[in-house]
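Removed: one protein chain of the complex. Kept in place: all other protein chains.
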Amino acid sequence: MGMVGGGPGSFIGHVHYMAAIMDGQIELVCGSFSSNPKKSKITGSEYYLNPDRVYDTFQEMITEEAKLPLGVRMDFVCIVTPNHLHFEPAKLAMENGFHVVCDKPLALDADEAEVMVRLKEETGLLFALTHTYTGYPMVKEARKLVKDGDLGKIRKVVVEYPQGWLTEPLELTDHVQASWRNDPKRSGKTCCVGDIGTHAFNLAEYVTGLQVNELMADLSTLVPNRVLDDDANMLLHFKGGARGVLYASQISAGEENAVKLRVYGEKGGLEFNQMEPNTLIIKWHDKPMEVRRTGTGFVSDIAAYNTRVPAGHPEGYLEAFANIYRNAATCIQHMLEGTEPPEEALDFPTIYEGFRGMQFVDKAVESSEKQSWVEF
Amino acid sequence: MGMVGGGPGSFIGHVHYMAAIMDGQIELVCGSFSSNPKKSKITGSEYYLNPDRVYDTFQEMITEEAKLPLGVRMDFVCIVTPNHLHFEPAKLAMENGFHVVCDKPLALDADEAEVMVRLKEETGLLFALTHTYTGYPMVKEARKLVKDGDLGKIRKVVVEYPQGWLTEPLELTDHVQASWRNDPKRSGKTCCVGDIGTHAFNLAEYVTGLQVNELMADLSTLVPNRVLDDDANMLLHFKGGARGVLYASQISAGEENAVKLRVYGEKGGLEFNQMEPNTLIIKWHDKPMEVRRTGTGFVSDIAAYNTRVPAGHPEGYLEAFANIYRNAATCIQHMLEGTEPPEEALDFPTIYEGFRGMQFVDKAVESSEKQSWVEF
Amino acid sequence: MGMVGGGPGSFIGHVHYMAAIMDGQIELVCGSFSSNPKKSKITGSEYYLNPDRVYDTFQEMITEEAKLPLGVRMDFVCIVTPNHLHFEPAKLAMENGFHVVCDKPLALDADEAEVMVRLKEETGLLFALTHTYTGYPMVKEARKLVKDGDLGKIRKVVVEYPQGWLTEPLELTDHVQASWRNDPKRSGKTCCVGDIGTHAFNLAEYVTGLQVNELMADLSTLVPNRVLDDDANMLLHFKGGARGVLYASQISAGEENAVKLRVYGEKGGLEFNQMEPNTLIIKWHDKPMEVRRTGTGFVSDIAAYNTRVPAGHPEGYLEAFANIYRNAATCIQHMLEGTEPPEEALDFPTIYEGFRGMQFVDKAVESSEKQSWVEF
Partner (left out) sequence: MGMVGGGPGSFIGHVHYMAAIMDGQIELVCGSFSSNPKKSKITGSEYYLNPDRVYDTFQEMITEEAKLPLGVRMDFVCIVTPNHLHFEPAKLAMENGFHVVCDKPLALDADEAEVMVRLKEETGLLFALTHTYTGYPMVKEARKLVKDGDLGKIRKVVVEYPQGWLTEPLELTDHVQASWRNDPKRSGKTCCVGDIGTHAFNLAEYVTGLQVNELMADLSTLVPNRVLDDDANMLLHFKGGARGVLYASQISAGEENAVKLRVYGEKGGLEFNQMEPNTLIIKWHDKPMEVRRTGTGFVSDIAAYNTRVPAGHPEGYLEAFANIYRNAATCIQHMLEGTEPPEEALDFPTIYEGFRGMQFVDKAVESSEKQSWVEF
């Protein structure tokens, strides 16, 4: 693969790298890691890359790599830049026939997203989006449970993503992450909703298989003088009648990344906590609570497929991330070989989830501004 | 004390009884346990009461007891009937000079509540309301922490009360609890909001010391053919700018009484789970997470005052309940003696919290019907 | 009941009191609370006792009460004194026809214990011992699970009771609890083993229904200049071949009362933590982990019988303690009436568990001194 972004100061770039290479299936062969060529070179050498394939710009990378023969050139582009720099490289990559793995949210706004979807459909290329939390085996187990009807009809969904890292105005310091996320030009209309609200939203829709069709949002900026939202609370209506609550927050002081999902149906409820991701709690209505665990013999095939080590040896965030890469790479490999990938490998977030996420951002902002319910 | 309600089939009556007598400070001396005198007699004999003081009606109990000399007659009335039967006995009790301990919610609606408040103020009697969850030592510790400014200015509050017991239409069976709660004549405008939403609301306001001044509610009935709401999700605005989420649910299948409060300020957050009530988690922004525990030497005086056994010997729901009784009884005793009670004993929920709870119910219903924010 | 001990400075006396009266079935009618008559009077008045029935000595109490008519006099004696003062009052009580509820350990040594057992058998009186931890509903559930063979043959038992309160030499201060426990004349041969090791031992034998028949103990005194043991680690062999580990410690700094039991059989294991006593974890070998909870509809009759409030309202130490009192009192009431008590009421620790506990203390000391396995 070839990487766009991920230069010095980036956190997510190296995460993508570790997740991508962990299984020995993917190799980083080239990169354009920074808009500053010198910085790009530094990162390239840290990854032991051939200096010739550390490019000054993503344009150069994509066009030069496209000239290399298949098998030598990168097989796909991985985009790990801030939000405003997803659209251009993704577009160029697809125009040059490269598959794409892109960080979330998909783009700066729904307009960009729409163009990207169209291009993806025209080219038939693979487009994966790293909504990491759906990569956990126990999230897949949860989805399977709902899909199989074990919980009965779904009635209630509660999804939350509290963080505390923006409790202070870090964006006024030289903190790279905080700065671009609070800059509308680089981040889009929102900070909190786009950055982590979309994760929560994606997780809820992924596990329940339901779509939100109405929402009522309350976006706030709790830290004085901050430009964008740092806290977002929402009421949700799902198609089919289920009710929900979603909240995301970056000023929940002391919280790390406490992503948590609860889904309740007619027959029971489930609970997933990202910070203890190898456990899925199932609270049955008519029998004792059950705890399913990653790696045991008591989980579904799809959970097992996304597991690397035996039960009791915890898997974490990098493994969940790696599942997206592994599944996408498996599909790409099959596309290269002209064969059908195993059905399990198709289970990764795509551009459609990305597009839906951008709509979610728009609708949340609209609802909060109007102070009323909006349709979705 | 004398009890109104709590006859055969009642759950909360016996809870009040155990909580009241646990400390040896309060004795049940009379009761009118049921509208059916025979049933009342049965319960009276189970409590080893003098049959002469097991009355056929609460009117009889109050008027007859009022004729007995002080020291013999009951010192206060405890009301454990369904919601529609709080007003009359409380009114009559106060008119006859008896203090009152009343189950929540205070009344059937805010109009009744207003009359009760006026009467309480005119008579100067004590009126305690059993919002049990504020009786836990660690809830009092949480309140102290906020009050002392340890968390800084409060920015975010999340309070939830999921239950699963109404997952099926129990009210169509002979289930006593479910039946009256889903009957508007006995329960009022709501089931879920009044029964447990008020607990969540009270807990949030008690701990933060803040008042909700705007809310946006989404009340739903998820179980087909049910008359009242069984799920309620709300967005909250607090005076001073804090944001919040409150939800209560009776169809969260598999949940017991998972009352949980999280409060975040500028310096840290706190978390209290009623189902593990001897633990208060404090997540600091600038240092490691801290865990305070009931009964240790590291909690405030007010927490210690409401604790009975050494650390590591869990206290539970009955002890929290008993704290309300013990504190109210201590105040009544001092009133009888004409002395000042210790300040710690004044810390129990009163008719004012009850009045506020009735307003909350009204506002929640109004907001949900209008589908818009309402002021409070 | 009449109480021996429990005067000013006692912790366990008031715990017995609250546990005894909580259900309204037992009344404290007399007491001899201290060897100091003035102190006894103070405690008596705190309990609102008739001053005539606050006695100067336990001898006086027992002999005077014996003269009162049945129904007026106390029905049983409750002994809450330090270990060296169990034997005399218990003996005198039984000699005067009073049932006994006694704190643990039963006596100062096995010789005393043997006399007590003989007297109990000769008189046919009821003798309950407050091994509190077996009073928890989930401990009873655990015992039922093993008894029903759900775990298969038991292979491994791990029981532990770490405390940290004797991390410093408190016995050198005026700390009442620490002082007598570290005084061989009042405490017996051991501090840690007798005080809390016996609880762990009782819990293990109660739940498994198995008897330890060999043990290897390592008793230590970790705090300089301390007289008795403050840490005890043991290897256990059970009749039938199961293996075990037991440890008790009073110098495990920072621990409260972390009693924990794990039992493993051919088909699964169970885990009980006293500090979260409403949860029983069952780890099946061939299916997912299960969590049973106090008060739900999914537990055995014996667990339900020992439960007071619905699921999700935590019960604690006082309720577990109260179960011993309630069950013993129910049996006493039936003895008074000449009827058979319900089978469930027979489930409380008796003098036999107390005798076995004293043997355990002796064997642990013997093994540790010899540094070898001893038979039991």
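Letters A, B and C mark the chains in the order given here, with residues in each chain numbered from 1 onward.
The criterion applied here is as follows: a residue touches a chain if its C-beta (ideal position, glycine included) is under 8 Å from a C-beta of that chain, and two chains touch if they have at least 3 such contacts.
Quick caveat, the model's predicted, so the values are computed rather than measured.
Interface note for the absent chain: among C:244, C:295 or C:314, the touching residue is C:244. Only one residue in the set C:264, C:321 or C:355 touches the chain that does not appear here, and it is C:264.
The chain omitted from view is touched by exactly one of A:56, A:256, A:344 or A:366, namely A:256.
When the full complex is taken into account, the listed residue touching the unshown chain is A:277, out of A:105, A:194, A:277 or A:349. Within the entire complex, the positions of chain C that touch the omitted partner chain are 151, 155-156, 158, 160, 162, 164, 167-168, 216, 218, 220, 222, 231, 233-235, 237, 241-245, 247, 249, 251-255, 262, 264-269, 282-285, 289, 371-373.
Where chain B meets the chain that is not shown, the touching residues are 287-293, 296, 298.
With the whole complex as reference, residues 11, 14-15, 17-18, 21-24, 28, 47-48, 163, 255-258, 274-278, 293, 295-296, 308-319 of chain A touch the missing chain.
Note that in this section only the chains that are shown with their structure count from here on.
Chains making contact with chain B as well as with chain C: A. Look at the CA centroids: the one farthest from the centroid of chain B belongs to A.
Closest chain to the protein centre (all Cα atoms averaged), using per-chain Cα means: B. In whole angstrom, the spacing between the mean C-alpha positions of chain B and chain C is 34.
Look at where the CA atoms of chain A average out and do the same for chain C: the two points lie 55 Å apart. Residue positions 293, 296 of chain C are each in touch with at least two other chains.
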